[in-house]
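Sharing a structure here in structure tokens format.
Only one protein chain is missing; all other protein chains are in place.
Moving on to subunit A:
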Amino acid sequence: MGKTLFDKIWDGHIVMSKPGYPDAVYINTHFIHEVTSPQAFDGLRKRDIPVFRPGKTRATADHNVPTMDQHLPIKEALSRHQVEMLTKNTAEFGVELYGLGHPYQGIVHVIGPELGITLPGMTIVCGDSHTSTHGAFGAVAFGIGTSEVEQVLATQCILQYKPKRMKIEVNGTLKNGVLSKDIILYIISKISASGATGYFVEYAGEAIRSLSMEARMTICNMSIEMGARGGMIAPDETTFAYIKGREFAPQGEAWDKALAFWQTLYSDADAQFDVVLNFDAADIEPQITYGTNPGMGMGITQHIPALSQLDEKEVPSFKKSLDYMDLQPGAPLLGKKIDYVFIGSCTNSRIEDLRLVADFVKGKQKAEDVVVWIVPGSKQVEAQAKAEGIDKVLMEAGFQLREPGCSACLGMNEDKVPAGMYCISTSNRNFEGRQGPNARTFLASPLTAAAAAITGRVTDVRELV
């Protein structure tokens, strides 16, 4: 019987597998950042052991950095200390750091791919649940906790039980104005925020194949929002073309050898998945969430479910969620006034996202009472945006172009949406308080967010393009 892509990579990385024990899986690339690594380095110190393979870990500062005046010392003392600890720890243990001021600095899941560090066939982990992003290259990539970060630093391995396998096929052709963000929000709304827990997902089908690498990253990024351990897409010519020539990508003979290997990375025709789901791209509208988990989403022209449409057991949590959002069951969202727009995060902050937004807003002005934050995913994205004149287009529209970081996706730095305000956000989570205490989040695509920035309301972008 054939093997799935996931099994090929997982099985190829097993250092030790014995009954009753989780697999000891070798990790090719480990990304770390300032928030989930300090306690892991402390653990190494307590055990008096070094980082086992320092060249296989790369660090950046992203979660907790300001997105203004990054050339100045960080004002907030705790944040400054945390970023300084990363500098100290990486220096002491010999790990390469792309910290503030470095031309490669940025959101960890943006810089790995753009630097050619993320490659097909790899195992990749990071103390961040959106590590699934790297699966877009046909890697087995997943988020881990800090104790596991310490395991990887100490041994370059991680102990994991092998998840089950799920295939999600999306066939057909996407409608105009529908982006890859809409595909993944649609899937999550159909299978719920826990619909893929325990599974590793492979996305397939012609609608997925037709996407660019950046669009594929958006899909894999949000795999965790349906509970999946990770998400991946088999590498193809689109993948290889994206990687070729990047800073750390293999070159010359090494490229040829790697390419020959990468071309074997696909699920065999007779490979067995534990679950297979099928969706039709033509059914997908621009999406928006209305609740406080990413599974609470719908087509932008639809109405929030009425209580009568729900299972009785779901009602208390559903009501709590809508109370928080100050929304009514059965109501539409189109036309709802919004206060903030956030375009950024590891989900949608890459150059293609900014290009799409710039093309759309060129010559338009943001609505007067809306604050618009555009936060590029990395210094390289920022530089590219400036080289293409995107910065000018955005600023002329009244948008604020800030410096790279996770920013208002999780509101760890000062980029917080004020209490009670509505933010339409290209990020990945609409949890209570995620963007700031009592802030209210609508998740959507960069185009839907840009449309709301112009009209000041939840808008069907298809009416404006």
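General observations
As a working rule, a contact is a pair of C-beta atoms (placed from the backbone, for glycine too) under 8 Å apart; a residue touches a chain by one contact, two chains touch by 3 or more; residues count from 1.
Simple rule for what comes next: contacts and distances are computed from a predicted model.
Chain not shown in the complex: UniProt lists it as "3-isopropylmalate dehydratase small subunit", one of "3-isopropylmalate dehydratase small subunit", "HprK-related kinase A", "Putative ATP-dependent transporter SufC" or "Peptide/nickel transport system permease protein". Residue A:Met122 is the one among A:Leu97, A:Met122 or A:Val461 that touches the chain not shown. Considering A:Asp62, A:Glu150 or A:Asp460, the position touching the chain not shown turns out to be A:Glu150 (whole complex). For subunit A, the list of residues touching the undisplayed chain reads 15-16, 20-22, 24, 26, 28-29, 35-36, 38-39, 42-43, 47, 49, 52, 63-64, 78-79, 81-82, 85, 119, 122, 127-129, 143-148, 150-151, 154-159, 161, 163, 193-194, 197-198, 224, 227, 229, 254, 257-258, 261, 293, 295, 314, 316-317, 320, 410-412, 419, 429, 431-434, 437-438.
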